[in-house]
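Heads up, one of the protein chains got dropped from this complex, but the rest are sitting where they should.
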Amino acid sequence: MAGELYRKPIMFAIVATVVILVGTIVTMFYPMFTEGMHPKLDNLKPYTALQLAGKDIYMREGCNNCHTQTVRPLKTEVMRYGEYSKAGEFAYDRPFLWGSKRTGPDLARIGGKYPDAWHYQHFENPQAFFAQSNMPKYGWLKDRKLDPAVSESHMKVNGFPYTAEDIGGLAAKSELDALVAYMQVIGTAVAKKVAPAAAAAAEERNPLEGDERAHERGEVVYKQYCDACHGDDGKGGIGPSLTDTTWLNKEGDIGDGRIYEIIANGTPNGMPPYANQLDKDKIWSLVSYIRHEQHKNK
Amino acid sequence: MHDYQYDHQTVKGFIVSSIFWGVVGIVVGLWISIQMWKPELNIPPYFTFGRMRVVHTNGLAIGLGIGAIFGISYYIVMRLARRPLLFPKLARFHLYLFNAAVALAALSLFAGMNQTLEYAELEWPLDIGVVILWVMFAVNVFGTIIKRKEEQMYISLWYIIATVIAVAILYIVNNLAVPAGMTKSYPVFAGVNSANVQWWYGHNAVGFIFTTPILAMFYYFLPKSTGLPIYSHRLSIVAFWSLVFAYLWTGAHHLVYTPLPDWIQTLAIVFTLFLIAPSWGSVVNGYYTVGSDWSKMQTNYLTKFFIMGITFYGLQTVQGPTQAIRVVSQLIHYTDWVPGHVHMGTMGWVTMTTAASIYHIIPKIYNTEIYSIKVANTHFWLVLIGQLMFSITMWITGIQQGALWKATNADGSLKYTFMEGLAKNYPFWQLRTVAGVIFTVGMLFFIYNIYMTIRKGRALAASQA
Partner (left out) sequence: MAEDFDNVNIEDLEAKDTARKIPLGWLILFWGLILWGIYYLAMYSPVISGWTQEKAYEESVTK
């Protein structure tokens, strides 16, 4: 009886189809009708015309081949990238862009991590920020203008709200503008986790004070982490100068403990937190280095 | 003599076309492997890693893989049905359309028309083309099988039938999209749901392109070229049905620790582990078949291709499931381990078995012998060394990446920046390029051997005419 199946191709094809459909229905088709597959966070907003254009460029250039957009709920991963990804963050992504390979870092929490200027300069020359980076340069995108008509049709297909002004404004924008706008919105529907203030911040004085070599150690760390934004010798660039006495846009010097805290926890306007990447000794050595450079400048 | 002839021209056309696209895909692969450690080789807009990687994967999966599958399946189906294809003209048109579609696919991907669904990157007009190609294939395969002159359907036909059905369902569902112009579309699925559909497709594309049709070749050409019959019919039956049943549950193992609901992830992991059994059903069947006379490994040059191929299939189908387990996934997911895994399957199992099938077919078509067994042996050892070197270096660097990403200092802070981890990959990425060159040279020996065999066959036919 069972042997008959292998003599009847149509019957065989029907049985094979049914067998193939079982797993398909249980794990792919059925879940579509459950709520768990269509969640949406309350403060998730549809993409603006500029952001959507940026997302389209991200897809066109195949950025997903090297960057993921999902932080796994694993301790060190959350420390490195930020709060783990929530199902409700992706309701407007057609398709999802989680990726499958991290040749470059995850981008799920890139939005708001750096100022726009950082992105513009980094896209133009990633190696200026990280000498050993293997990311291609994307400065050529700034010479390509957006096409408002195309953007409008894409907004329509996605059903995102827009005004005539939004669309008209695109004519003056480049593809690089759009890509940066997209970078800045990724993952922003989830509130940034406020890093717990580093315990050492309470210490007003630098414990390395009196250590003659501390600023030299600090210089090594500075060159690795800081000079891309704050410039050679702390003279300033994308980020403010560290050698003057203006701190956080206010005239007047601040205490060692406060500088430590800024490095550890970052600031709301563009300085990323480093507490998870630098241990206490390294951060204090940076404070020593900054003080050393300040002193040289006086 | 017989009152009919097999359509050799179409079979040969597909084989030669697939070799051509294979060369394109491999050259692009070498190029992007160098881009990994030499970013100056990114030449915008067309020749950047992000655009070229999809040309590499599509060129080899569709151009080399599916091209060879079309041609070799036609060859197998005609023989097992004991009759020519039911629609020989359709098959010829199928060949032309296939080449046009692959050429357009490559150009469109260089141009950045990319849906960003892995292994389903082609935009909607080409998706329609792919579906038409598949329907043409299905019509001829089913038509020829239904009108066959041999009552019993042999194992290879089961696998070909399953391939035709599964790929059709997978491809159509995953590519459902709303067009926004001729070169852009947005899928109907969004967010988490889109991820679930994509990897249901993505993993089963591996299952029904890189597994079932290759098993059809294995079950046909192993006994044909060695003269040793397949060991156990019953094992073939159990392995076939459990394989096609279990495969479709497993896609979400690509989404472990993502926001996809836990139960779908867990089910996928369980069925992925189970897949070891049916996969090893074919491995065991292959070993026991040749086990009745191991001297074939020395006396018949093709035996070692098939045994090495099925061995890599066996290793692949143990390694893959291991990767699905949560604790392993934590470490190696998103690292270079994964390309190492993929390339053992494609370079070891798929290419090895397909090349051996072609070595069998081409001399048969021309009624001659292979040009040189020596060249074939050189080909064998070079692709074996190249592939092992590729996979092993990628496994090492993948484990290293995973370990560096999670390493912490005594006070709990992360020990390495992302860039420090990346910098440590460079020596391995350079070694990988060397491995790719060795593999490519091996493939050139293969192509030379096939070319010379065809030349010999043509000269023979001319002298007889």
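Order of writing sets the labels: A and B. Residues in every chain begin at 1.
One rule holds for everything that comes next: a contact is a pair of C-beta atoms (placed from the backbone, for glycine too) under 8 Å apart; a residue touches a chain by one contact, two chains touch by 3 or more.
It should be emphasised that the depicted structure is a prediction, and the values quoted were computed from it without experimental measurement.
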Where the complex has a chain not shown, which of B:Y231, B:Y247, B:W349 or B:F390 is the residue touching it?
B:Y231
Decide which residue listed in B:A138, B:A168, B:A277 or B:V328 touches the omitted chain of the complex.
B:A277
Residue touching the undisplayed chain, where the options are B:A91, B:M113, B:A252 or B:I269:
B:I269
Since one chain has been left out of the picture, which residues of chain B touch it in the full complex?
2, 5-6, 78-80, 82, 150, 152, 154-155, 219-220, 223-224, 227, 229-236, 238, 242, 257, 262-263, 265-267, 269-271, 273-274, 276-277, 280-281, 284, 288-289, 326, 364-365, 367
Could you please point out the chain A residues that touch the chain left off the display?
73-75, 78, 84
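Everything that follows uses one rule, which is that only the chains that are shown with their structure count from here on.
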CA centre of chain A versus CA centre of chain B: separation in Å?
34
Going by the contact rule set out above, which residues of chain A touch chain B in the complex?
6-7, 9-10, 12-13, 16-17, 19-24, 26-28, 31-32, 34, 36-39, 56, 59-66, 68, 70, 72-74, 76-77, 79-80, 85-87, 89-106, 126-127, 130, 132-138, 140, 150, 153-154, 156-158, 224-225, 275-280
Flag every residue of chain B that touches chain A in the complex, lowest number first.
35-39, 42, 44-45, 48-51, 53-54, 112-118, 142, 145-146, 148, 151-153, 157-158, 161-162, 165-166, 169, 173, 178-181, 184-198, 200, 241, 244-252, 254-255, 257-261, 264, 267-268, 271, 330, 333-336, 338-339, 401, 405-409, 411, 413-414, 417-419, 422-423, 426
